[in-house]
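Could you have a look at this structure, given as structure tokens, before my questions?
Removed: one protein chain of the complex. Kept in place: all other protein chains.
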Amino acid sequence: FSESETTPTGDTGGDGSDGGSGVADDTLDFPAGRPPTDVQFNRYSLGNYAHTLQDQLFEQVARGYADGSVRPDLLEEMTVDGRTLTLKFPKNFKWWNGDDLTAEDYFVGLEIDRLQQPEKSTIESNELVDDYTIERTFKNAVAPNLMKADVAETFVNTPRSVYKEYLTKLQDAADQGERDAVTEELLNLKITTQQLIDEGLGNGLYQVTGFNSSETKLKKFEDHPYADRTDIPKARIIPETAADVDSLAVNNKVDMNPDVLMSKSQRGSYPENLQNVYRLNWFRTQKFTFNFKNEHLAKLPVRRAIAHAVDLESMVAAMRQAGTVGKPPKKQTALRSTIHDKYLGSDFVDKLIDYPTSKDVEGATALMEEAGYTKKNGNWVDPDGKQFTFNVLTSNENIQVQATKVFNDQLNSFGLQTKISTVSSSDYYQRLQTYQADIFWIWHVAKALWHPTAYFSNNFYGIEVGDPSSGDAGPTGKPFTTTIPSEVGAKEVQGGGTEIQPAKLMNELPSSESKKEVKENTRKLVQWFNYALPDLVFVEEDSGYWGDVEDFSMPAEGDQELNTNRPGQFSFKNGWISSK
Amino acid sequence: MSNPESDTFDLQNLYDESSDHEPESRKVRLKRAIDLNALAPARVASDDWRALLGGAILAVFVLMGTVGVALVDKPTSGDAPVLAAPFQALAYPFGTDVFGQPIHAQLIHATPGIFKMIFAGAVVSVGFAAVVGVLSGFKHGERIDTILMTFTDVVITIPGLPLIIVITAIFQPENPYLVGVFLGIDNWPGLARTVRSQVLSIREESYVEASEIMGIPLSTILRRDILSQLMPYVMINGAITSRRIIFESVGLYFLGILPFTTFNWGVMMNLAYEGNALTRPEMLHWMVFPMLCIFLLSFSLVLLSQGLDSLFNVRLRARHANTTKKDASHTSQSD
Amino acid sequence: MNSTLDTETGTDDAARDESEVVFEVRDLEVTFGTNRGESKVVRDVDLDIHRNETLGIVGESGSGKSMLSSTLLNAVVDPGETSGEVTYYPPDGGDPISVLDLSESELKEFRWEEVAMVFQGAMSSFNPVKRVRGHFSETLEDHNRDVDAGMDRARGILEDLYLDPDRVLNAYPYELSGGMKQRALIALGLVLEPEVLVMDEPTAALDLLMQRSIISLLRDLKEEYDLTIIFITHDLPLLTKLADRLAVMYAFDIVEVGDTEEILYHAAHPYTRMLLQATPDLNVPVEEMRSVEGNKPDPVIRIPGCSYHPRCPMADESCTQAEPPMVMRSPGHRTACFYHDDVDEAMPLRSDGEGRR
Amino acid sequence: MSSDSSVVSVDDVSVHFTNNGGLLDLFSENETVRAVDGISLDIGENDVVALIGESGCGKSTLGKAIIGAERPTSGTVTFRGQDIWEARDERDPEIPFSEIRRSLQIIHQDPGSALNPNQRLLTSLMLPMKKWYPDLSRERRKEPILALLEKVGLSPAEDFVNRFPHQLSGGEQQRVVLVRSLLSNPDLILADEAISALDVSLRVEMMDLMLELQELFGTSYLFISHDLSNARYLAEKAGGRIAVMYLGRIVEVGPIEQVIENPQHPYTKALKWATPNLYGDEGEEELPVREIDIPDPVDRPSGCHFHPRCPKAREICRTRDPDLITTDDGHGARCYRADESHEYWDSQSIVDDEGELR
Partner (left out) sequence: MTVSFGLYQAMPGGPTEAMKSVILSQSGSTGMDIDRLNTLIQLYTNVNPDQPVHVQYLNYVRDVVLYQDLGRSFFKNEKVTTLILQRLPWSMFISLYAFALGYSLSIILGVLTAYKEKSRFDSGVSSVVIALNSIPYYIVGVVLIYFLAIEQSYFPVGGRIGSGVPVGYNPDFMISLVKHAALPAISMGVLATSAALSMRGNAIRILGEDYVRVAQLRGLRDTRIATQYLGHNAILPMYTQFMIGIAGVFSSAVIVEEVFSYPGMGLLMFEAVKTQDYPLLMGTLIVFTAISLTAIFVADLTYSLIDPRISVDES
């Protein structure tokens, strides 16, 4: 068995194997990610990069907060001057191997990213001004906050000791072919967890000391500037795939779940010492995308009828059973309601068309009839008297199934025939890319930014319309040019209406030069979304974290600024969690 | 001294000598046929608790899949309160799931699909096995036998479950018949080999040789002498195969490898399991009842496969038949 | 030791009072419960077996010969119930052993050490996956005998049976021909030097030549090893070449017992006579052979009166009423027939006619 | 005997079995069993030939070759002058193969396995009727079956006909098999140990029945047995012949009385010795063979196959293989001793006084 389990030299001391369990021990146990034996730490290698573990093991440069701002995390300062963003690094951070952490460690990564495809990159140059300063210049003018957002949620995970040689090679490369060769080399470079330990290639507050397929052992890195903040000497990350988190929690074997809220249904079975610590209005929503290539879904009244016919409340109720915490959106705007005020204003929002969040069969019927559909034997038939069936596609992950199932049942009971296909997630993404169905369940994943650009992204996690230079309609048949009523909230186009180009607008939104422009464009897009219903958003999920509040003191609202992505991990990495 | 014409004449003579037989009436014959082929098996079955119990359970499921589907409405979300506990209300005796769908209705509406799957799978694997086995057994020693057996051996070496998983993962079949076919493909080789060896040993029986010497056409020999002997064996294996198909299909649904479109016990278990039914007592029934169904259906099949043995046994059947003379068994040889 | 004479039942024969009795069988019954009712496959049998004799038991198939013989080792197959008495008298005046009352472990000792049995199905009496040698050595081992000495003895016996000991011992059973297997089995039966050897149709599956050869060998063995042999067959001619005494079974009971000569020439039971007449014989003109008519009896249905009466040409009213008792016809020759005195007339034997001898 | 006066005649027929072990047994040598080795025999109308010999000597194989159920490796088998296998393979034979098939029937040793256990007797018996009398109605076909069953003593036939084989006793099963073989009105029936499985007391009855039916149908029998006295009973009653087989060859053949009374071949003598009689033949107790066991049929002794066991063997028997020496009216033996002037008599004996090999 020797190949598969690596024995760390040094710290193999036996610490008790149960985590929370009432007895205050000195180890913080929490679930995250995949087994450390399965992952590696070169971020350029695609498949098995340790996405989740990096969150705990590397310092983050800057973070986006729920108020829409982007502020330094590791950085001392970030300033914008014209097209240039200046990043100032602190001097007192170290890699676990004792090397100083300098701006170059981050710079190497930035430059590699840029140089892999310099033409396509939005960055003109990155410059290492001195050991602790980087100047980053964009090709085009961009709103300052968006320039900062560009480095938000990025990690110092490219130690110069490892990556500098690749940067040099890229710099020396004469053409794209040679650059691709370097990229390929990078793709095949692997940094195993063992190597991470041996060479000390991390820089977070907690350092990896050992691992096996069912845990990653962490010890406080005493040379870290925050080392004095916390009294927790050790932590352990239990891979989510190696153990059933729910049963760990029920048996009180974990102390925290860093970016998951405990749902009502879980509350019942979890021990009392585990409590939700912090709740966050998160940036992710879920939606159903309509494929306009289906002749019926291409008709606005039909889409609207669907919006009336389904009961968002009960869809969300079903999801809550599966552990989701969230609520249906009040308005179909594509944006989280938390940023409505900031970008739309309540007047604007109030004017928008109201789609019911609970079932409105009459409304739906009226809409169907308006479009010339009639009901026959309880099922709707089209104006030609033909029956039709929508293919609904979803992934077989639990949450997705829950929502789609209810959605589907409600369409059926309304008289719209559907055939639901629940496929494994990889197959689902495959079909999704080619839009092989009429209605799809899909996340609406915004970057960790509470900013309209994150919601109006023209890709399939956003509101994909397609590449506007490619024809008159995108992959889902959504037109590149369409007309909406001139008046906000009007249900029909009267008069000439306003012609808009949603795809183009979405693509241009990130380079809006002023707040005002951002707001204007956002309102246009929101009005389009609200009027045309290209997608139907059905839940706004919440995030946060729960933990063992008996044994540990964990920061909650007010204690620290936590209104950012993965608040539990953020607290942990900042040394804000201590034992009681 | 003898020629074909006088042969019939000879037999005719015999007949004339003792022509006092009354031709049997059609009614008597029919009665006997019914007695032997329907009533006697029933009587045998009623003697064998395994066949009886197995048959009864299976019958319940068949009813569920036919009458039940007609009687009980297709469940949809919101039919009833969410996660109602079992045995509380008549409208949802087994409780409801997180969608508020009554569990019993889901179980019932999943049954036709399961049967379709079993049917397709059993037909494919057992049928294929029988054809290959009989063919190669009957052509023993010829090239076709070698080819078929080599092919069979090759397939035997491919481990069934992983292959099925890979195949279903690739083709993502949604139609229950297709699922059954896919699940059936790994199952036939072992059976084919056994059928072949059975055919080989039946062929050794002198009654087959006698038939050949009597000039009975090969097709008749196959049908009368060989297939009739194999039938019980094939049926028993059909039951065993069916159980296996249930296991595998439900397993693949349970693990989320097969795409699901309609109700299925495995899907229910999958949803419940993914919903952490194990750690949440109020959800447990959502998991337990489909499990119970799987258990009962396969239990009935296992029992049947054991009980069928006696059902197909002519000796037992004859003993339970009414229309043969009572003293028949007295003269039977002890062997 | 002639005290075993049982005057009351008249079962012992005075003519042989010099011989000892090895087995004394009284009121022996073997029954099986079947779904048609109780099946009595040995019925009320009384029999004495003398030391160093060869007793032949004949009778048609299914008449209970095997059942009777297996009671001597208390080895009736499982659902069968044995009742009555089977007493074994060890040589040299040891205490009589009541075989049916032996405990499991006593039985294990008794079997094969005192009485060995060679089976009807010799072909399948060996464990197919064990060499012949293993069968010998395990028998010796489990009876706590000296294995080396025992194996030497086994070699000797095999040689006496015209077998090459090394070849046979090293062979797996499937490598031996039927005749060789049968002889090896006889050797296995003798390896513990038992007093009594019960042989249940040991030759039925063999060729004539082999059968006859084995019979010759058996005669020699019996002398050499001081055996008492009980030999069961339905092949009457063969038996007459070996047996000192014959017992004829019909319908699960012994209907006639006596010295071989006596039976051949003065058979008193109609069934015995029928059997003798139906037996093909090269020396007898074909015209004289007859067949036995009728069906064999069913162990479940008790035939009232003499069980042979449905097939007996001499049967009359009285035969259907009462069961004929065993009567002594001449010393050592007993039979169960009301008309044993008339049988000579009614059913003349071939031997009577022309007196071929 | 000329072949046109005979029903079937075989000429120099050999049947060899080669077991080629198949794919997996590449390394084992092919073994050839000469089950039948150059045998010629004629069977006439109304003839009865009893074939006896030890187990494995090739009786069944020869029998099957004679009725055209086993294709000979070499030699010819003719049915009323028509080569059976040519009839089968040729397009337009003089006598169609199906006619031959009909005329040559078989009764197997084990009546239990000769009837399909899953079919009622009626079904089993109707099959050949359907084949041979396709024009008759079902009822008409049934009539002869019932008549024949009554004839062999299975009465009431209507009842028997509806039974399954296991509901009959062995004797009754064997009679049904006999009836089945007679249904096609055959010219020759191969009775392959047809009575061995029966109880001793039933054998004579069965043989009598066969003979009775022979008279009725004019059928010939090839009666295979390993029991000399049974063979003799049947053959003698029918005035037939007997053939003694040893390791694939007929070593002695002739009218039954002659062979029994005056056996020529040492092997026949041994068989006669081995056939115990109820009465008499006391005294001749010495084994008339030197070895009890039959040699390996795959690797047979040189010269006369019987020489290793023969108490009268001489040097010449070791190397040379005697032909069939016919003495008088059809009685022949494959032994030099049948020829009083043969050089055998000058050859040195290989047997010493104790009967051991010198």
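Think of it as A, B, C and D in the order they're written, each chain with its own count starting at 1.
In the analysis below, contacts are C-beta pairs under 8 Å (C-beta built on N, C-alpha and C of every residue); 3 or more make two chains touch, one makes a residue touch a chain.
Here the structure is a predicted model, which means the values were calculated and not measured.
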{"item": "Selected residue (touches chain absent from view) among A:Thr84, A:Asn97, A:Ser125 or A:Ser214", "value": "A:Ser214"}
{"item": "Contact with the hidden chain (one of A:Asp180, A:Asp198 or A:Asp223)", "value": "A:Asp180"}
{"item": "Absent-chain contact - pick from A:Thr79, A:Thr389, A:Ser425 or A:Thr481", "value": "A:Ser425"}
{"item": "Missing-partner contacts on chain B, residue numbers", "value": "156-163, 165-167, 169-171, 190, 243, 246-247, 250-251, 254-255, 257, 269, 273, 278-279, 287, 291, 294-296, 298-299, 301-303, 306"}
{"item": "Absent-chain interface as seen on chain A, which is shown", "value": "1, 3-7, 12-17, 27, 29, 35, 37-38, 40, 45-48, 51, 117, 120, 153, 180, 183-184, 187-188, 190, 212-215, 217, 236, 238-239, 241-244, 247-248, 250-251, 284, 424-430, 432-433, 445, 447-448, 457, 459, 461, 565"}
{"item": "Absent-chain interface as seen on chain C, which is shown", "value": "73, 75, 77, 107-113, 116-117, 119-121, 124-131, 138-139, 142-143, 172, 174, 188"}
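Criterion: only the chains that are shown with their structure count from here on.
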{"item": "Length of the shortest touching-chain route, chain A through to chain D", "value": "2"}
{"item": "Of C-D and A-B, whichever chain pair has more C-beta contact pairs", "value": "C-D"}
{"item": "Chain whose averaged C-alpha position falls nearest the assembly-wide average", "value": "B"}
{"item": "Centre-to-centre distance between chain D and chain C (centres being mean Cα positions), rounded to whole Å", "value": "33"}
{"item": "Intercentroid distance (Cα basis), chain C paired with chain B, Å", "value": "50"}
{"item": "Inter-centroid spacing, chain B versus chain A (mean Cα positions, whole Å)", "value": "51"}
{"item": "Residue list for chain C, restricted to those that touch at least two other chains", "value": "295"}
{"item": "Shared interface positions of chain B, touching two or more other chains", "value": "329, 331"}
{"item": "Residues of chain C that touch chain D when the two form their complex", "value": "60-61, 162, 177-180, 207-213, 215-216, 234-238, 240-241, 264, 274-276, 278-284, 286, 289-293, 295-296, 350-351, 356-357"}
{"item": "Chain C contact footprint on chain D (complex, rising order)", "value": "54-55, 169, 199-205, 208, 226-230, 232-233, 236-237, 260, 270-281, 285, 287, 289, 291-294"}
{"item": "Chain B-touching residues of chain A, taken from the complex the two chains share", "value": "244, 246-247, 249-250, 265-266, 268-269, 311, 314, 317-318, 321-323, 396-398, 401-402, 405-406, 409-410, 412-413, 419-424, 427"}
